[in-house]
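Working notes, beginning with the structure itself.
Of the protein chains in this complex, all but one are displayed in their positions.
Presenting chain A:
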Amino acid sequence: MTDTDSDLDADANADVTDRRSRGQGADTSADVDGDADRNTGTLALTDVTKRYGETTALEDLTLEFRPGTFHGLIGPNGSGKTTLFALLAGLVRPSSGRIERDDAVTVGYSFQEPRFYPDLTVRENLEIFRGFGDDPPPASWIETLLAELRLEPAADRRAGELSGGFRKKLDLGLALVKRPQFLLLDEPLADVDDYSRRRIRAFLEDYRRDDRTIVISTHNVAAFAETLDRLTVLVDGELRFDGVPDDDVVEQYRELLD
(Lines give C-alpha, C1' and ligand atoms only; values in the text may rest on other atoms or scores of the structure.)
Protein backbone atom coordinates (compact mmCIF):
# COMPACT_ATOMS: atom_id res chain seq x y z
CA MET A 1 0.00 0.00 0.00
CA THR A 2 1.15 3.53 -0.60
CA ASP A 3 0.90 6.22 1.98
CA THR A 4 -2.06 7.70 0.15
CA ASP A 5 -3.99 4.49 0.31
CA SER A 6 -5.08 3.90 3.86
CA ASP A 7 -6.94 7.13 4.42
CA LEU A 8 -8.76 6.84 1.13
CA ASP A 9 -9.97 3.24 1.29
CA ALA A 10 -13.43 3.88 2.71
CA ASP A 11 -14.09 6.71 0.34
CA ALA A 12 -12.87 4.67 -2.55
CA ASN A 13 -15.37 1.87 -1.95
CA ALA A 14 -18.21 4.31 -1.60
CA ASP A 15 -17.14 6.04 -4.76
CA VAL A 16 -16.94 2.80 -6.72
CA THR A 17 -20.59 2.07 -5.96
CA ASP A 18 -21.59 5.60 -6.82
CA ARG A 19 -19.75 5.69 -10.12
CA ARG A 20 -20.97 2.27 -11.19
CA SER A 21 -24.53 3.49 -11.16
CA ARG A 22 -23.57 5.94 -13.91
CA GLY A 23 -22.67 3.13 -16.31
CA GLN A 24 -25.04 3.16 -19.27
CA GLY A 25 -23.16 0.87 -21.62
CA ALA A 26 -24.27 -1.99 -23.78
CA ASP A 27 -26.04 -4.82 -22.04
CA THR A 28 -23.60 -7.70 -21.90
CA SER A 29 -25.55 -9.49 -19.17
CA ALA A 30 -27.10 -12.01 -21.54
CA ASP A 31 -23.66 -13.50 -22.14
CA VAL A 32 -22.40 -13.38 -18.59
CA ASP A 33 -22.34 -16.56 -16.56
CA GLY A 34 -23.02 -14.83 -13.27
CA ASP A 35 -21.03 -16.10 -10.30
CA ALA A 36 -18.66 -18.13 -12.45
CA ASP A 37 -17.00 -14.90 -13.58
CA ARG A 38 -17.21 -13.09 -10.26
CA ASN A 39 -13.87 -11.59 -9.39
CA THR A 40 -12.64 -12.75 -6.03
CA GLY A 41 -8.97 -12.91 -6.95
CA THR A 42 -6.00 -10.78 -6.10
CA LEU A 43 -3.79 -8.79 -8.42
CA ALA A 44 -1.22 -6.66 -6.66
CA LEU A 45 2.41 -5.59 -6.62
CA THR A 46 4.54 -5.21 -3.52
CA ASP A 47 7.81 -3.23 -3.56
CA VAL A 48 8.33 -4.02 -7.23
CA THR A 49 11.33 -2.63 -9.06
CA LYS A 50 12.05 -3.34 -12.72
CA ARG A 51 15.37 -2.46 -14.31
CA TYR A 52 16.58 -2.87 -17.88
CA GLY A 53 20.34 -2.73 -17.58
CA GLU A 54 21.17 0.68 -16.14
CA THR A 55 17.64 2.02 -16.73
CA THR A 56 15.09 1.79 -13.96
CA ALA A 57 11.61 1.46 -15.49
CA LEU A 58 9.76 1.09 -12.18
CA GLU A 59 11.01 1.89 -8.70
CA ASP A 60 9.73 0.24 -5.53
CA LEU A 61 6.09 0.15 -6.57
CA THR A 62 3.29 -1.13 -4.35
CA LEU A 63 -0.19 -1.24 -5.88
CA GLU A 64 -3.41 -3.21 -5.59
CA PHE A 65 -6.09 -3.61 -8.23
CA ARG A 66 -9.48 -4.03 -6.60
CA PRO A 67 -12.47 -5.99 -7.86
CA GLY A 68 -15.10 -3.99 -9.68
CA THR A 69 -13.05 -0.85 -10.20
CA PHE A 70 -12.32 1.19 -13.28
CA HIS A 71 -8.70 1.92 -12.51
CA GLY A 72 -6.82 4.58 -14.42
CA LEU A 73 -3.07 4.19 -14.75
CA ILE A 74 -1.96 7.58 -15.97
CA GLY A 75 1.40 9.05 -16.76
CA PRO A 76 3.40 10.71 -19.49
CA ASN A 77 5.24 8.69 -22.14
CA GLY A 78 8.02 6.59 -20.64
CA SER A 79 6.61 6.64 -17.13
CA GLY A 80 6.57 2.83 -16.84
CA LYS A 81 2.89 2.09 -17.54
CA THR A 82 3.54 -0.54 -20.22
CA THR A 83 6.24 -2.16 -18.08
CA LEU A 84 3.76 -2.36 -15.22
CA PHE A 85 1.23 -4.08 -17.49
CA ALA A 86 3.86 -6.50 -18.76
CA LEU A 87 4.64 -7.40 -15.15
CA LEU A 88 0.98 -7.91 -14.29
CA ALA A 89 0.45 -10.05 -17.40
CA GLY A 90 3.47 -12.19 -16.49
CA LEU A 91 5.46 -11.24 -19.59
CA VAL A 92 8.42 -9.88 -17.65
CA ARG A 93 9.77 -10.60 -14.21
CA PRO A 94 10.43 -7.94 -11.60
CA SER A 95 14.05 -7.19 -10.75
CA SER A 96 12.93 -7.20 -7.12
CA GLY A 97 9.66 -7.26 -5.21
CA ARG A 98 6.63 -9.48 -5.49
CA ILE A 99 3.62 -9.79 -7.78
CA GLU A 100 0.57 -11.36 -6.21
CA ARG A 101 -1.74 -13.03 -8.67
CA ASP A 102 -4.03 -15.88 -7.70
CA ASP A 103 -3.80 -18.93 -9.92
CA ALA A 104 -7.52 -18.74 -10.56
CA VAL A 105 -7.38 -15.13 -11.70
CA THR A 106 -7.88 -14.52 -15.43
CA VAL A 107 -6.21 -11.50 -17.01
CA GLY A 108 -6.85 -10.08 -20.45
CA TYR A 109 -4.32 -7.72 -21.98
CA SER A 110 -4.81 -5.29 -24.84
CA PHE A 111 -1.37 -4.22 -26.01
CA GLN A 112 -0.26 -0.75 -27.01
CA GLU A 113 0.91 -2.31 -30.29
CA PRO A 114 -1.77 -4.81 -31.36
CA ARG A 115 -0.81 -8.48 -31.12
CA PHE A 116 -2.66 -11.02 -33.24
CA TYR A 117 -2.17 -13.62 -35.96
CA PRO A 118 -1.89 -11.51 -39.13
CA ASP A 119 -2.75 -14.44 -41.42
CA LEU A 120 -6.02 -15.24 -39.68
CA THR A 121 -9.24 -13.30 -40.07
CA VAL A 122 -10.65 -11.23 -37.22
CA ARG A 123 -13.18 -13.94 -36.40
CA GLU A 124 -10.58 -16.73 -36.59
CA ASN A 125 -8.30 -14.80 -34.22
CA LEU A 126 -11.14 -14.43 -31.73
CA GLU A 127 -12.10 -18.09 -32.02
CA ILE A 128 -8.51 -19.31 -31.57
CA PHE A 129 -7.86 -17.18 -28.49
CA ARG A 130 -11.27 -18.06 -27.02
CA GLY A 131 -10.14 -21.69 -27.22
CA PHE A 132 -7.26 -21.09 -24.82
CA GLY A 133 -9.57 -21.01 -21.82
CA ASP A 134 -10.35 -24.14 -19.79
CA ASP A 135 -13.91 -22.89 -19.44
CA PRO A 136 -14.39 -20.49 -22.35
CA PRO A 137 -17.42 -18.21 -22.63
CA PRO A 138 -20.17 -19.30 -25.06
CA ALA A 139 -19.49 -18.80 -28.75
CA SER A 140 -22.14 -16.06 -28.77
CA TRP A 141 -19.67 -13.91 -26.78
CA ILE A 142 -17.64 -13.52 -29.96
CA GLU A 143 -20.68 -12.15 -31.76
CA THR A 144 -21.23 -9.75 -28.86
CA LEU A 145 -17.64 -8.53 -29.10
CA LEU A 146 -17.85 -8.14 -32.89
CA ALA A 147 -20.97 -6.02 -32.46
CA GLU A 148 -19.94 -3.97 -29.44
CA LEU A 149 -16.46 -3.20 -30.72
CA ARG A 150 -17.85 -2.49 -34.19
CA LEU A 151 -15.68 -5.18 -35.71
CA GLU A 152 -18.43 -6.82 -37.74
CA PRO A 153 -17.53 -5.14 -41.06
CA ALA A 154 -14.03 -6.59 -40.75
CA ALA A 155 -14.95 -9.96 -39.24
CA ASP A 156 -13.90 -12.01 -42.25
CA ARG A 157 -10.90 -9.93 -43.30
CA ARG A 158 -7.34 -11.01 -42.63
CA ALA A 159 -6.08 -9.24 -39.53
CA GLY A 160 -2.83 -8.23 -41.20
CA GLU A 161 -4.79 -6.19 -43.75
CA LEU A 162 -6.77 -4.13 -41.22
CA SER A 163 -6.45 -0.38 -40.74
CA GLY A 164 -5.08 1.02 -37.46
CA GLY A 165 -8.47 1.46 -35.77
CA PHE A 166 -9.67 -2.05 -36.60
CA ARG A 167 -6.36 -3.51 -35.48
CA LYS A 168 -6.73 -1.79 -32.14
CA LYS A 169 -10.32 -2.97 -31.77
CA LEU A 170 -9.33 -6.54 -32.63
CA ASP A 171 -6.62 -6.40 -29.96
CA LEU A 172 -9.22 -5.17 -27.49
CA GLY A 173 -11.50 -8.00 -28.55
CA LEU A 174 -8.71 -10.53 -27.96
CA ALA A 175 -8.16 -9.13 -24.46
CA LEU A 176 -11.87 -9.59 -23.78
CA VAL A 177 -12.45 -12.89 -25.54
CA LYS A 178 -11.99 -15.07 -22.45
CA ARG A 179 -14.10 -12.60 -20.45
CA PRO A 180 -11.31 -12.14 -17.90
CA GLN A 181 -11.69 -10.87 -14.35
CA PHE A 182 -8.91 -8.34 -14.82
CA LEU A 183 -8.68 -6.40 -18.05
CA LEU A 184 -5.46 -4.50 -18.75
CA LEU A 185 -5.92 -1.99 -21.56
CA ASP A 186 -2.91 -0.08 -22.86
CA GLU A 187 -4.08 3.03 -24.73
CA PRO A 188 -7.25 1.20 -25.84
CA LEU A 189 -8.75 4.08 -27.81
CA ALA A 190 -5.70 4.98 -29.88
CA ASP A 191 -6.58 5.19 -33.61
CA VAL A 192 -10.25 4.41 -32.86
CA ASP A 193 -12.94 6.67 -34.39
CA ASP A 194 -15.14 8.82 -32.16
CA TYR A 195 -18.30 6.77 -32.54
CA SER A 196 -16.50 3.55 -31.73
CA ARG A 197 -14.87 5.25 -28.74
CA ARG A 198 -18.25 6.03 -27.23
CA ARG A 199 -19.46 2.47 -27.83
CA ILE A 200 -16.32 0.97 -26.35
CA ARG A 201 -16.38 3.21 -23.27
CA ALA A 202 -20.02 2.29 -22.61
CA PHE A 203 -19.29 -1.39 -23.16
CA LEU A 204 -16.37 -1.34 -20.75
CA GLU A 205 -18.37 0.45 -18.07
CA ASP A 206 -20.94 -2.29 -18.30
CA TYR A 207 -18.29 -4.99 -18.40
CA ARG A 208 -16.98 -4.23 -14.94
CA ARG A 209 -20.21 -5.57 -13.41
CA ASP A 210 -19.75 -8.77 -11.39
CA ASP A 211 -16.69 -7.22 -9.82
CA ARG A 212 -14.56 -7.32 -12.94
CA THR A 213 -11.65 -4.92 -12.89
CA ILE A 214 -10.61 -2.70 -15.76
CA VAL A 215 -7.21 -1.06 -15.68
CA ILE A 216 -6.70 1.57 -18.35
CA SER A 217 -3.21 2.80 -19.13
CA THR A 218 -3.14 6.08 -20.98
CA HIS A 219 -1.42 9.41 -21.18
CA ASN A 220 -4.75 10.91 -22.25
CA VAL A 221 -6.53 11.25 -18.93
CA ALA A 222 -9.48 13.16 -20.41
CA ALA A 223 -10.62 10.16 -22.45
CA PHE A 224 -11.67 8.24 -19.33
CA ALA A 225 -12.03 11.10 -16.82
CA GLU A 226 -15.72 10.41 -16.21
CA THR A 227 -15.39 6.69 -15.61
CA LEU A 228 -12.42 6.28 -13.27
CA ASP A 229 -13.02 4.93 -9.77
CA ARG A 230 -9.39 4.94 -8.90
CA LEU A 231 -6.41 6.84 -10.17
CA THR A 232 -2.76 5.89 -10.17
CA VAL A 233 -0.27 8.35 -11.54
CA LEU A 234 3.21 7.20 -12.51
CA VAL A 235 6.00 9.59 -13.38
CA ASP A 236 9.46 8.37 -14.35
CA GLY A 237 8.76 4.93 -12.90
CA GLU A 238 7.72 6.26 -9.50
CA LEU A 239 4.30 6.39 -7.90
CA ARG A 240 3.10 9.99 -7.78
CA PHE A 241 -0.49 9.28 -6.67
CA ASP A 242 -2.76 6.33 -5.93
CA GLY A 243 -6.28 6.87 -4.68
CA VAL A 244 -9.73 8.18 -5.50
CA PRO A 245 -9.68 10.70 -8.32
CA ASP A 246 -10.99 14.23 -7.83
CA ASP A 247 -14.06 15.40 -9.70
CA ASP A 248 -11.78 17.18 -12.13
CA VAL A 249 -9.31 14.40 -12.90
CA VAL A 250 -7.66 16.35 -15.68
CA GLU A 251 -6.83 19.24 -13.39
CA GLN A 252 -5.72 16.83 -10.66
CA TYR A 253 -3.37 15.12 -13.11
CA ARG A 254 -1.93 18.47 -14.23
CA GLU A 255 -1.24 19.42 -10.62
CA LEU A 256 0.39 16.09 -9.93
CA LEU A 257 2.68 16.53 -12.92
CA ASP A 258 3.62 20.02 -11.78
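Just so it is clear, a contact is a pair of C-beta atoms (placed from the backbone, for glycine too) under 8 Å apart; a residue touches a chain by one contact, two chains touch by 3 or more; residues count from 1.
Simple rule for what comes next: contacts and distances are computed from a predicted model.
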Next on the checklist: Name the omitted chain as UniProt records it, choosing among "Monovalent cation/proton antiporter, MnhG/PhaG subunit", "ParA family protein", "Cell division protein A C-terminal domain-containing protein" or "ABC transporter permease".
Outcome noted: "ABC transporter permease"
Next on the checklist: One chain isn't shown here. Among A:Arg115, A:Arg197, A:His219 or A:Arg240, which residue touches it?
Outcome noted: A:Arg115
Checklist entry - Who touches the missing chain here, A:Leu145, A:Leu174, A:Val221 or A:Val249? => result A:Leu174
Next on the checklist: Looking at the full complex, which residue from A:Leu45, A:Leu58 or A:Val107 touches the chain that isn't shown here?
Outcome noted: A:Val107
Checklist outcome for this item: Per the whole complex, from A:Phe129, A:Phe224 or A:Tyr253 the residue touching the absent chain is A:Phe129
Checklist entry - Mind pulling the chain A residues that touch the left-out chain? => result 86, 89-93, 107-109, 111, 113, 115-118, 129, 132, 174, 178
